[in-house]
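Only a single protein chain was left out; the remaining protein chains are all shown in position.
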Amino acid sequence: MLITCPYCGPRDVIEFTYQGDGNRERPQPASQDLDAWNAYVYNRLNPAGDHNEIWQHSGGCRAHLRVVRNTLTHEISSVAFTRGEHKGAARHKAEGKI
Amino acid sequence: MSPRRTDAGGRIDRLRTIRFTFDGAPYTGHAGDTLASALLANGVTLFGRSFKYHRPRGVLTSGVEEPNALVTVLRGEVREPNIAATMVEIYDGLTAVSQNRFPSLAWDVSAANQLGGKLLSAGFYYKTFMGPAIGPLKSTRFWMFCEHFIRRAAGLGRAGTAADTARYERMNAFCDVLVVGSGPAGLMAARAAADQGARVILSELEPHFGGSANWSGETIDGMPAADWAARAAGQLEGYDNIRLLPRTTVWGYYDGNTLAALERVTDHKERPGKGEPRHRYWTIRAKSVVLATGSFERPLVFPGNDRPGVMLAHAAERYADEYGVLPGNKIALFTNNDSAYRSALALKKAGAAIVAIIDVRPELSSEMRELADEAEAKSLAGHAVVATEGGKALSGLKVQRFDMVNGALAGDPRSIQVDCLLMSGGWSPTIHLASQAGAKAEWNAARQAFLPPKATQRWIGAGAFTGSFSTAEAIAEGRAAGLSAAGGTGTPAALPVVEAAPGDPDPAPVFEIRADGKSFVDFQHDVTAEDVRLAHREGFISVEHLKRYTTLGMATDQGKSSNIAGLAIMAEALGKPIPEVGTTRFRPPFSAVSIGSLAAERFGDLRPERLTPMHDWHVANGATMYSAGLWYRPMICGLSGETIEQAYVREARATRESAGIVDVSTLGKIAVQGPDAAEFLDRVYTNMFSTLAVGKARYGLMLREDGLAFDDGTTWRLGQQDFLMTTTTANAGKVMQHLEYFLDVIWPELMVHVTSVTDEWAGAAIGGPKARAILAACVTGTAVDNAALPFMGIVHGKISGVPVMICRLSFSGEMAFEVYSGAGYGTHVWEALIEAGKPFGLVTYGLEALGTMRIEKGHVTGAEIDGRTTARDLHLDWMLSKKKPFIGSAMMDREGLIAPGRLELVGLISLDNQPLNGGAHIVEALDEANPHDSIGHITACCYSPALGKYIALALVKDGKARRGTRAHISDPLRNRFGPVEIVSNHFFDPDGSRMHG
Partner (left out) sequence: MVERQSPLEPAPLEPELRTGSHGDFEHGIEVILSETRPGSILQLVAWPGQEKELISGIRTVTGLALPDGAGAGSTDGVRSVFGFAPGKFTVVDEAEGLASAFANVVTPAIGTVTDLSHGRTAIRIAGPKAEWVLAKFFAIDFALPAFPVGAGRSTMHHDVFAQIQRTGADQFDIYVFRSFARSFWKALCHASEEVGYEVQ
């Protein structure tokens, strides 16, 4: 599997670390809502199809990426920095079906 | 002169004689021969014994799909079993032996297995050895008794035990167009793509480019096809945008158009060049792929179809045309299609007599009749072979009238004397890679074959792979595929002109002749047509089940020659058309891959080593090194004659009495910089860091999001916006990722940069009552007294001319300092400290003494922060700030994490004065015969020189409340049982008076 890092270009999945379900929302730091914390820490979506995922390009630029990946076909339809677009940095657009 | 070598022709170099041995007997061949062609040329017909029945087997094919002629190749002590003789290029000194025979190939005792055919039929293992133990001859216990004998009798080659000394390598390649297969289609595709300026890789699993052009006998552009192919391949060599990979099998097609290939670099050489790998494992990332992988000819299924001397028609043609070898002098052919007629004519031209062409079809085209006439062959249309005769070589066959509509045989069998029978059951496109890449193959009723699926990745097919079996089509499709793959458009340039024998590509739908005797479907696994029907009768209706029950297609050849026939027989038994029965999807690898190539450069040295700046000093000064993760650290700095325990006890004692120094360069170090650095640390650590003054350090604890303890260490404030965080050695990478995650994903608004600076600094921890005096003796530019350097203070100075940063903190519990310098000065500073310490009795110590002193102090490490413990469990709740939220603060007080009965950190003292063991269980009451009711376990243990006792740290249920009570060690694995006292984890100097000074 190849992931097209917006900075480094297409790289082998071996350079990336999966950092979990990208749909999770962390409660406010001071929140005492245990249900919300439980959902954030333990619940993961597992869709058969497009999934929002967080990957870190740990073996490259180390940026975290929001990746939309089809769990059935491994097709990656979009990749973006979690921090938002870096000015002048984005060189590689996700190529869609690879 | 070899008995079967033709007088002329072929692509072998007749002037070069190669000497080799097979089963100990010396043979000669020519450069360009395979082991199969050279042995055939020497008149050898018997190559091996079959898997179950030990039937004599010859060579069936001329290529990678060979199921029968498997040999073991010996190189020195190293043996490589199950290599197809058709794929072994001979070299001087080649030593090959046959397999699965005892005591010899020609006389094999287990051949009697043939007589007990019923016993070894499909499902033999399941029926005989599985199920409940009723009676002595059933059950897995019986299997365990029989296994030894069966394993010896069945199977293929024997693996060697000698270490493989060959070198293997991995190679990464990128290209615009990968062309797999170099027949006419592949050659055209590579050229067309390269002419568009694309970066092209052309791979060919055989030693020579050209594929079928090398033996087809056709004419292309007015020259023999083999010459045309050689010229075309030669032209490709002149392109600097084409990489040619001969002897390279593309064996896997993965996501993202990533393909795996095995290049056999030196298998054909007497010895590899210096540094040359035996195999290269290529990972090829191709923008697009041209699959020009050709097709496999299929055998026909009839009684005795496995006898030596029975061969695929095109294989014989290839032996004659490419290697100058006749597999027989009196040859018959048995076919359901036209391609065999071309083979007959080729063999006739090469000097063989073609006795008969037996064709299941009642009517032949006039072209085929003419070809048969030209081959001077008797044409037996509407006939079938019903038996073969002979032992280790073929002596004849029997034919009968055959009705292909109902499969009925009629009339008396006629005998025909031949020494070679060639068969052709039609052709199957080699769609393996396309199947691996995605969708299911599609059955084509006219071709009686599965054609490639619609592309699900970026590949384009060309030639026989697509079911276009003629060379003219291959050439046209190849060029079009190459152009398209390179993103170009068609050019009107004329295509090479092909002159070929005529032929209809569609075979008759006949796969099996049902008559008495064993008719083999899968040659390598000895699966017969009757086995397939038996599986059906026993209720196996899915092709997947059929495969597993009969093992059809599961041998090393993965059913390349047997899948379609097996499927057809199953379909007939089910009364369904073939496409409804389906086919199994092909999985990687396409053909056998050496395990060495997968390990590649990790063969032997599995991991890189991480060395500290002082590594060479430690080794030169007698330290015993120990691998901790990837790092190498001194375990002990032993004196000669010392045991490990003697060494660490001496080191720890000397440190507490005078001073000791240890290399702590491996501690994870992370620069945390930026205006929000302090705020970030407040969120990351359980305690406050924003209140830390510049020039001071603080011990910090991190939790995970779920509230469990994660890592600990000190963090130094070097400037208002500049912190140096230290982590445990083992967790350095994890902590770094943790910080990066929160900065990138959760709090992107924080202006903080984190950088791994572990390797920037050399660290030496010097501790003990004399430590300060030693520093005072060698540090310039700063005072190190209590006023200048209080506990957790940081100063900058120089040692022996090198800038250093010194922080007063302690892991050993002594008055101690960590001295950091640039890594390139590490040894220099270390030596200066050693020198300064000489008058004070300074010792160097290693991990064992470090661990001993930390156990005495009751500090936690990864053994206690094990992913299950909370800060409270470790008595670190004093570090949990109530003034701010931090990572884990919301989850750390969940019910289960504060409930009674949790494992808590305690100290243990051995009461029988015997050593304790890590991992040993702790029980309230001893029951050596039936150990039970563990209340905890030991996490770390040592002999404590400070206490003069064997002690340990342990996690014990409600441990804090048990202090002062007794319990027992229960360690049945090591047979260690004994009484212990449960105490506080702070064994030594609990109020810290020594380190505070």
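By written order: A and B. Residues from 1 in each chain.
Note that in this section a residue touches a chain if its C-beta (ideal position, glycine included) is under 8 Å from a C-beta of that chain, and two chains touch if they have at least 3 such contacts.
None of the values given here were measured: they were computed from a predicted structure.
Asks: Have a look at B:A381, B:A671 or B:L911 and name the one touching the chain we're not showing.
Replies: B:A671
Asks: Of the residues B:R307, B:H828, B:H921 or B:R994, which one touches the chain left out of the display?
Replies: Within the whole complex, the residue contacting the unshown chain is B:H828.
Asks: May I ask which residue of B:S800, B:N917 or B:S984 touches the chain that does not appear here?
Replies: B:S800
Asks: Take the complete complex as the reference. Which residues in chain A touch the chain that isn't displayed?
Replies: 6-8, 11-12, 14-15, 59-63, 81, 83-84, 86-92
Asks: Which residues does chain B use to touch the chain missing from this display?
Replies: 169-174, 199, 273-277, 283, 285, 601-602, 607-613, 616, 619, 630-631, 665, 671, 673-675, 721, 751, 753, 755-762, 800-802, 822-828
The rule is simple: only the chains that are shown with their structure count from here on.
Asks: Which whole number of Å gives the spacing of the CA centres of chain A and chain B?
Replies: 28
Asks: Chain A touches which residues of chain B in the complex?
Replies: Against chain A, chain B makes touches at 254-258, 283, 285, 683, 705-706, 737, 740-741, 744-746, 748, 885-886, 889-891, 894.
Asks: In the complex, go through chain A and note every residue touching chain B.
Replies: So the residues of chain A touching chain B come out as 1-2, 10, 12, 17, 19, 26-27, 29-32, 34, 37, 40-42, 54, 56, 58, 62-64, 74, 81-84, 98.
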